[in-house]
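For this view, one protein chain was removed and the others were kept in their places.
For chain A:
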Amino acid sequence: MLKRISALILAGATALTMTGCGSSDSGDSSVGSSGGGAKDGKIVMGFAQVGAESGWRTANTKDIQETAKEAGVDLKFSDAQQKQENQIKAIRSYIQQKVDVIAFSPVVESGWDTVLKEVQNAKIPVILTDRAVDSQDTSLYKTFLGSDFIEEGKKAGQWLVDQYKDSKDDVNIVQLEGTTGSAPANDRKSGFEEIVKADPKFHIIASQSGDFTRAKGKEVMEAFLKSNPDIDVLWAHNDDMGLGAIEAIEGAGKVPGKDIKIITADATHDGMQALADGKINFIVECNPLMGKQLMDLAKKVVNGEQVPQRVVTEETTFTQEQAKEVLPSRKY
C-alpha cells in the first residue's frame, strides 16, 4: 500500500517538474523572439519579484509591468513566492536567457554573493529594488532603488514635533513596531526616535511589535490602552497595524485622531481612507510605484552611463486634507 502511494506521489512530482520544465521551455522560446527584439534596441529586463504577499507588493508589480510596456522594455517577470531559492533560480535562468539587465527585490538580505558573482561574470548589470543585500562587495550591483525607511521615520517624527511645537506639556507616545528585525521596522523606529528624542517633552512610553498585521496591532494596542491610561500619540510602522489599533481605541471609548493622534506609514488604500475619514492624522508614504525610476535607471545602466549607488524612491507625506484630494485618483 505504502509503496503504491509513494510511487503515486513520485509520479505526481515528476509530472509537476515536467510541467515546470515545459513552462520554462516556453519562456526560453519567447526569449528567442525577444532576442530579436533586442536587436531593434529594445532592452530585455529580467525582474525577480519577492511574491504577492501584500497590496503594496501587488501595486509594485503592476506598476513595474505597466511602465515597462510604456518604456518599451521587454520584461521577463518571475514571482519567487517569498523564497530565496526561487529567486536564485530565476536569476540563473535570466543569465541563460542573456537578458540586458537584471532587477530584483531580494527576499532576504544575505546569501546573494554566489549568484551575483555569476551575473557579474556574465556581464549583466544588476539593479536592486525596494530591499537591499548585505553583501560587502558593492560592485556586485549597479544601484539600489528603494525607500529610505530611516527618512520615513524622521518624517513621521518631524510632523509630530511640528504639531506640538507650541505646547509645553508632556507628550506620551506609544509605538507599534513592525516585524522584529525587519529593515523597515528597525529603520522607521530609529529614524522616528532620533527626531523625537531631541525634545525631552516627548516620551515613548511603550513600544511593542505588532508584526505589521491588523490583528496584532489591535491586540497590542488593547494592552497599551489598559497599562497606560494617558496616551497622546500612536506611531504605527504601517497602516494595517494602525487600522487595527483604531478599532482598539474605539473599543476603549476614545476617538482615534482626536483623543489619540495617529501617525502611520505606507499609504495603502485602506489607510488613506481612514486618513480622509479623520481617524488617522498623518501618513508617511512608502511608494511602491517605482517602475518609472526603475526603467530610467535600466536604460542608463544598459547604455553604460554612470548611476548613483543609491537612489531613493520619490515619496511624499499625506495630511487629512491631502488624503481627501488624492484618494479618488490613487492607484493602490
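Throughout what follows, a contact is a pair of C-beta atoms (placed from the backbone, for glycine too) under 8 Å apart; a residue touches a chain by one contact, two chains touch by 3 or more; residues count from 1.
Everything below uses one rule, namely that contacts and distances are computed from a predicted model.
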Options "Sugar ABC transporter permease", "Phosphoribosylformylglycinamidine synthase subunit PurQ", "Lactate utilization protein B" or "Probable glycine dehydrogenase (decarboxylating) subunit 1": UniProt name of the undisplayed chain: "Sugar ABC transporter permease"
Contacting the left-out chain in the complete assembly, out of A:Glu66, A:Glu118, A:Asp148 or A:Glu247: A:Glu247
Touching the absent chain when the full complex is considered, from A:Thr67, A:Gln87 or A:Ser209: A:Ser209
Touching residues on chain A - with respect to the absent chain: 1-2, 5, 52-55, 57-58, 177, 180-181, 206-209, 211-215, 218-220, 222-224, 226-227, 229, 240, 243-244, 247, 251-253, 270
